[in-house]
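Below, a portion of the complex is reproduced, with chain positions unchanged.
So that you can tell them apart, the chains are marked A and B in the order they are listed, and the count of residues begins at 1 in each.
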C-alpha cells in the first residue's frame, strides 16, 4: 500500500485574536488526521515588524505547503511585513484577521493571498486597570464560544481545508476575500431550528458590536473613569453574546438536531445530525 | 538611560490542553511588557516523538532564556522527547501538563525542570462521532473559563514570571512540582466572598472530574452507543463547571471585590480590587 501524502500547514500568529487561539486545533480536532502535519510559530502578544521578521522566516523553515497568517488588524506594519516575507515562498496563503484588518484587502489580493475577516472577533478591552490575565482568558473564551457556536469557525476551517486539499492533490487553490458577518456565519452554522439561528445571528452581531466599544475605550478616552467602565461594558457584551450563542446551541440539542462536522482520517469533512448516529463524509 | 534588559520566553506546545491554548498571552495580556519577548513553536494537535524532534530544536533556535513545554500527559513519549531535547540547552524549564502528566514528575525532577500539573485541565471527549471543530473549541472555552475564573491561571503565570524574573536578574530559579488541585487554585483566586470561593472550588472539582468520564469514553468503551453519551456527559460537566465558575466571578462583581492582577511594564505583577481604582505593584 502506498504511503499517504501528507500536507504541511504552517501557521504564523502575531498578536492575539480569538480565532488564532484555537486555529491549529480546528484543523485536526482529534489529532487523528493522517494527511496533515501542522507547524505553528508565534510571537506571543506582540505584533510589530521586528517580531514578524524573526518569526516568519522560522515558520518557512518548516517548509509549509499552505501558510496561515493570523493577527489582529492585518493592515498594521507587523502583519504586513509577515505577508511580505511569506509571499516570497509562493505557497497558498490565508490571512485571518479581525474587522480592522479588512484594510489589508488590497495588499492580500495583490499578493494572491486569501483574506478572512472575522467580524465577530472583536478587539479586547486592553486597559491595564481592567485587563489582567484572567480577564483576558475569559474574554477569549467568550469569543471562542461565539465563533464556534454560530458557525464562523466552520467557514474558517473549510477554507483552510480547501487550500490543504489543493496542496495534497496538486490542484488549484483560488484565493478570495471572505468577510464573516453575522448572516454568513450562521449560514455556515447548520442550524435546523430557525430560532436557534436567530439567536446565533443575534449573538454574532452583539459580538461584532463589541469592537466599537473597546476601540472607544482603548483609543478615544483618556481618563480612567471613562475608559474603565467602557471596556468593562464591552466585555459584558461579549459575555452576553457567548451566553446567547450557547442558548442557540442548546435549542438545537433540544431537538437533537445539532449538526457536527468532524474531520475524517484524510481530512475529509464529515457530517452528522443526531447525536447517536455516525457521521458520513459529506458529498 | 540604559537599555532595558529583555528576557526571551520560549513556549513549546505539543498537542492541546486548555492551559496551552492561551499560555503565551497570559504572560503579556496587553502586549505592553517592555521586558519580554515571546516565541512559541507548536506541532498542532499531534504530539508524537517525531513532532517533538522537529519542533523542539526550532524553538531552541530562538535562544530562549526560559522554556515552557506544554502538552497533555507529559509522560508520553512525545513530551518526554521534547524535554530530552530542551534539557540540553540548560535553561530554566517549566513543564505544564494535565493530570495524567503527573507521571512525569520523576523525569522532570531528574532534569531540574518545574512540573505544573493542572488537574482541572481535563481531557477532551475525543471521539469522531462527537468531537468536531466547534465542539472542540467550545470545550476549550469552558476549560479556559474554569481555569481563569477559579485562579488556576494565576498560579501558572506567577510561576512563569518568577522564572522570567530570575532570568532577567541572573537570579536563581528553583524548580518545583506544583499540582493545581481545587483548593490551591481558589487560594490563588483572590476571592473576597467565601461563597464565591466555594462556587469556584466546586467548579474546579467538577472540571477535574471530567477526566474520568472522557477517559472512560475514549479508552474503555468500544461501542459508539456507549462512548458517545459518555463523552457527551463529560462535556456537559465541563460546560456546567464553566457556568459555576462564572457565577463565582459574578458574585465578586456584586460586591465590587473582584481582584485583578495585571502585568506592569517590566513584568511586575500589580493588584487591585475595586473596578474603578488603579492597580498597584504588589509588594
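Rule of thumb we're sticking to: a contact is a pair of C-beta atoms (placed from the backbone, for glycine too) under 8 Å apart; a residue touches a chain by one contact, two chains touch by 3 or more.
Please read all numbers here as calculations on a predicted model, not as lab measurements.
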Number of copies constituting the complete assembly, 2 shown: 6
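Going forward, only the chains that are shown with their structure count from here on.
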Inter-copy rotation, subunit A to subunit B, in degrees (Cα atoms; steps of 5): 180
Inter-centroid spacing, subunit B versus subunit A (mean Cα positions, whole Å): 21
Touching residues (chain side subunit B, partner subunit A) in the complex: 9, 11, 13, 15-16, 21-22, 24-32, 36-47, 54-55, 58, 61-62, 126-138, 140-142, 144-145, 147-149, 151, 153-154, 157, 224-225, 228-229, 232, 239, 242, 246, 249, 260-264, 270, 272, 275-279
